[in-house]
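Dumping the structure here so I can ask a few things about it.
Take a look at subunit A:
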Amino acid sequence: MLVLTSLCFTAMVLFCLAMTKHREQVIVHEVSILAVRFFRPLAWSLLSFTAYLSVDMYGWSIGPALLFGALTIAILLLTLLLTYRAKIVPKLAIVMSLMASISIFIS
Partner candidate 1 sequence: MKDNFRQSMKWFHTWVGLIVGWILFFMFLTGTMGYFYQEITRWMEPERPFIEHNISNEQLLDTAQAYLNKHAQGIDGWDIYLPNVRDQNLRVGWRHPAEPGKKRGKYKIKVLDIATGDKVASRATDGGRLLYRMHYRLHYLSTDISYWIVGFCSMLMLLAVITGVVIHKKIFSDFFTFRAKKGLPGWLDIHNVLSVIALPFHFMITYSGLLFFLFTYMALSTNLQTNDDEYREMRKEIYPRTAHLEKANQPAKMLDVSVLYQQTKTAWQDDDLSYVEMYAANDINAQVLFVRHETDITYNPADEVMINAVTGEVIAQQAKEYTGAGIIHNGFFSLHEGQFAGPLARWIYFFTGLIGTAMIASGLILWTTKRKPQQMKKPNGPDFGYRLVEQLNIGTIVGLPIAIAMYFYANRLLPLDMVDRAAWEAHVMFISWAILLIYPAFRPAAKAWPEQLTLAALVYLTLPLVNALTTDKHLANSLPHQDWNFAGFDLTFLVVGCCFAFAAYKVKVLQASKRFSKQSSKQSSKQRVQQNKPPVLAASESLLSLQQVNKEKC
Partner candidate 2 sequence: MPYLFNKFNLASHRWPVFSRILAATIGGYALATACSLFISQLLLNVVGKYQAIHIGLMLTFIVYACAAIWVFSVESASKAWLGLIKLTLFFTITTWLLMQFTDVIRS
């Protein structure tokens, strides 16, 4: 569940970075256009991977339900962070995705 939530969070951050107005909130310095182009496909693929993972972990019926729950929490967290602590968002996303991948590899 925590793994799902953190992966969802990272995917959402990537979506966020793909949008100009939010990117400016989060990152101070300029990002190359090329990199920006990759954010959205990357986000979609991460999201699909999370969907696959949820099904793999909890089965066809419960998995997607939990995925939506995880998404809700992730977006809520992200929206609040964007408003009040925008600068830590990228760092948090990196930390969370790292922890998630470690726990996937361990199990």
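The candidates came about this way: all candidates are chains of the complex that A comes from, given by their letters.
By definition in this document, a residue touches a chain if its C-beta (ideal position, glycine included) is under 8 Å from a C-beta of that chain, and two chains touch if they have at least 3 such contacts; residues count from 1.
Because the structure is predicted, anything quoted here is derived from the model rather than measured.
Within this complex, the numbered candidate that touches subunit A among 1 or 2 is 1. Subunit A meets candidate 1 in the complex at residues 1-2, 12, 15-16, 19, 22, 59, 61-62, 65-66, 68-73, 75-76, 78-80, 82-84.
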